[in-house]
Every structure is written in structure tokens, then in C-alpha cells.
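Excluded from the complex is one protein chain; the other protein chains are retained at their positions.
So, chain A:
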Amino acid sequence: MNSKVIFSGDTSINVVFENVVSEKISNQVLSIAKLVERQHINGLVDIIPAYREVTFVFDPLVIDIASFKQFLEKQLNKMDGEIVDKNGRHYDIPVLYNDEVGLDLLEVAKYHGLSIEEVIHLHTAQAYRIYMLGFLPGFAYLGGLDVKLHTPRKKTPRLRIPAGSIAIGGEQTGYYPVDSPGGWQIIGQTPLVMFDSNRPEIKLHAGDRMKFYAIDKLEFQKLKGTHFDDFVSKEKTL
């Protein structure tokens, strides 16, 4: 058994699985996070899932730590070997892929000896799994990028990447929810507002899937500034 329950400090305890990216492990991580969340345990202040572990943050003055640790160990034992299938939601995200907003699109194509059309085709061909959210509000760590598109990060990170930029960093792909510094290769931009500090709720969850589709400049301008939440709920009612 490669999984364990360990203290990660005086106010947190981790359920840790093997140090690899895998859908099975991610499902186990999300199941145990959800299961514990449903218990509404007094003194448990945050539950933070990641690729291969869940961190439970607690208030040591409130929680009964020994029994909480035992409870986690019991749940983990029950879970070992079991593949829990979690049916997440699916989102389609419009993206304008060109060298105007995709500052590194040409470079990425050149690096792999592909045409721009091939890069777009490969990037839009699959649905990516959200392994976890973090780094910035609503930033999604997406897994499942085609090996043909794995591209090293830029040697010198850019100081400011515009919000909505779609990028590739190593074997990962994703978007920048707000203007931020970053070293990923930018291949396009979504017109959707992925994070707005005036409407900070995050609708995405780990376990959801996200697929990108190419749009033209006209469509991009039409959709520019639309909130992700509004776009998604409108899609649903159509």
C-alpha cells in the first residue's frame, strides 16, 4: 500500500497517495475529500485536494486530533485498491488561436515541426481533466495534453500574461485566470472572463473536464468580457 496519513505540520494532516499523476489516484483523492467534507467535522477549517493528496487543515484547539487521524486511516483502508468513478461536469471553452493573442503559437509549432493548424487540432482534440484548482483563484491544473504538444516552459518568464491566455507548460495546459507573471507558452486566448474579483465564486471543481474549441476573431470580439459562469449557464439553457 502506497498511501498513508501523515501530519504535515501542527495544523494540518495529509492523506497521501503515490507521487504520480493518475486518474485513479485523483479519483481517490477527490472521494476522500468529499467524504470527509460531508461529515462537517467541528474544527476542520479547510480541505485542499491536490494531484496525489488531500490536506486537511484543522484548529488544534477545537478538533479531537487523535480520533480524526484514526477516522482518516479507516477511510483510507476502505478505499485502497478501489477505483472510484466521479462524474464531473464537462465544459467547452471557446479559444482564439492566432499569433496575435497566442504570443508563442508560432514558436510552439516550430518546436514540434507542426503547422499551426496541427497544433490547434491537437490542442482541441481532447477533453482535459481538472486535477486540481490552485495557484490563483480558478486556475485549473489540466491533465491529458497530447505528448506531441509537450513544450518546455520559457527560459525567462513573462512579467505579465493577459487574463484568459491559453498556455502550455511542459506536459500541462491551462489558462491564466487573471493578469499574472508566468513562464508557460501562450498559444491563444479565451474571450471568457475566467475570474472576476467582484464575483469571486468558483464554479469549477477538480474532477470536471474542460475541452477547448477554436473560434474566429469575430466570435472572439462578440464573446469578449462574457463571464465564464454566464456563458456556461446560457449554454445549458439552449
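In the analysis below, contacts are C-beta pairs under 8 Å (C-beta built on N, C-alpha and C of every residue); 3 or more make two chains touch, one makes a residue touch a chain; residues count from 1.
As a convention for this text, contacts and distances are computed from a predicted model.
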Undisplayed chain, where the name is taken from the UniProt record, one of "4Fe-4S ferredoxin", "3-isopropylmalate dehydratase", "KipI antagonist" or "VWA-like domain-containing protein": "KipI antagonist"
Contact footprint on chain A, counting only the chain that is left out: 6-12, 14, 16, 19-21, 33, 45-53, 55, 57, 60-61, 65, 132-139, 141, 177-178, 180, 195, 197, 200-202, 204, 206
